[in-house]
Structures are given as structure tokens and as C-alpha cells.
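For reference, the structure is listed below as C-alpha cells.
Apart from one protein chain that is not included, each protein chain of the complex appears where it belongs.
Presenting chain A:
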């Protein structure tokens, strides 16, 4: 079934987009991530202009994170104070990201920048996840308890001036650390259309040293608000949010996520993490290949 996308200015097969959203939604429900890091590259592979793909994927991530954020909030799994600082940073980041977006577009380097950022981020995060999941798997096989991680924030964080208490997270650290973290993730949300959970969660655990029980909830809380902000910034600057595209993706992803969440309860978490790491590395590898081989189109019109 062909459907015309009024902002992207092209026809797509609606069923393919819904299924794509469904697949990403299934994975995001299974792993508890927004899935933007999959949506944007897949849309670009399909032929959607990168700007429209990133902007509309951000809108989709909002829908993918809302129910999770609410559920965690009701359970008390959100450190609202920490979340607010992260969101403040995220808002700042999305504005900086908008500036960068405009600059890179004027230079004609936005596509390359998006590609390189994806390869670097997904490659390193995927590698880290794979290593950790591998260690956990081996430990489980040997019948040992998983190696306990020391919960301490990074020395760089400890050196920052000004300290606040974050009760829910069990932290007494400078608010500048989450502010900067939120800002960096906000820039990525604007440029790549990712929620940033796959960076936020490890950073909260290993850089800030937050308690595990509030990490996922707070990350979802932050993603929800920052993707809302990014959608707004995109709508008012690049004008690249395609509401029809986002709607189709959402139709698929919100249903897919429910099935994914159910499926996740039947599988061991170590295997889940290993699978997620494999997918992340696969996307990174595909994008890396795209950088080095001769592109289909040497000439592009802007």
C-alpha cells in the first residue's frame, strides 16, 4: 500500500514502514530502549532523507518511551531531581544540536557527520555491552555469581564544584555532571534522532554511579522530555518532522513494544543483552561499510 509522505515528499510502502516500526518496537520493548538508533539508519537505508529520518524518529521515540516512563514513575523508579537536571541539559543540548545541524547542512557534511557519529557511538557502546554480557554469560555458565560492580562515580565527576544531594539515586555530586551528560545526549538526539538511552544508562551507572533501581526509569523520563523538545525544535527550525511517517512508525512500534516486553520475560537477561549488543554492532558495521565503499550517488542536490 503506497502512501505519500507530505514532508519527506515521496511515496513509501506504508506496510513496510509499519513493519519496520513493529520490528524496532519489538526490540525496544524487549531491551527497554527507545530504538531510535535503529529507526534512523533503517529509514535512511529505505531512502528517506536523513534530516526527515532523524526528526521523525525522535517523534517516534517519544511514543515508545511514554508508557515505560509512566510505569517507572508510578513504581517510584524515577529520580525526578536528577531527571530535571538531565532534562535541563538536554534542552540546552537540543538547541546546540540545532545550531550544529544548520552549520553542518550549510557545509554539506551533515550526512557524513551523522554516519561517523553512529559508527563511533554504536561501535563503542556495542563493544562494551558485548564484553560485559560475555563476562556475565561465562560467569553464569561456571555457576558463579555475576561479578559485582563497584558503585562509585568517576573521579572526574567527584572533582566538579558545587554539590547537590540526589536522594533517590543515593548520590551527593555536582549537578554539573548530569547537566553536561544531558547536554551531550541532547545534541545526539537532535542530530541522530536517538533517545540516547543506550548512552545514558551506562553513563548513569558507570560515570555518575547511580543506583540501578532508578537508572532505567530516570533515563526514560529524560528521554521522554528531551525527544519532545527535539521534535519541537525540529518542527520550528528544520521543519523536517513528517507526521505521517512518525504516525506509521508509531503504529508499528507501540504494538511491537508490547509483544517485545512479554517475550523478554521468557528469556534470560544475559542472552538479551548479548543479542542487543550484536544488533548494535551490526548497525554500526553496516554504517561503517557505507563510509568506506563508493556511494551509489556521487552527486547530491541540496
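Here is the rule we go by: a residue touches a chain if its C-beta (ideal position, glycine included) is under 8 Å from a C-beta of that chain, and two chains touch if they have at least 3 such contacts; residues count from 1.
Following the convention adopted for this analysis, contacts and distances are computed from a predicted model.
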Practice task
Leaving aside the chains on screen, match the unshown one to its UniProt name from "Ferredoxin-NADP reductase", "Protein translocase subunit SecD", "Carbamoyl phosphate synthase large chain" or "TIGR02186 family protein".
Solution key: "TIGR02186 family protein"
Fill in the blank from the handout: Out of A:100, A:139 or A:232, only one touches the absent chain, namely A:232
Exercise for the section: List the residues of chain A that touch the chain left out of this view. Expected result: 1-4, 6-7, 9-11, 59-60, 62-67, 70-71, 108-109, 111-112, 116, 228, 231-232, 234-237, 239, 241-244, 246-247, 250-251, 254-255, 257-258, 291-295, 297-302
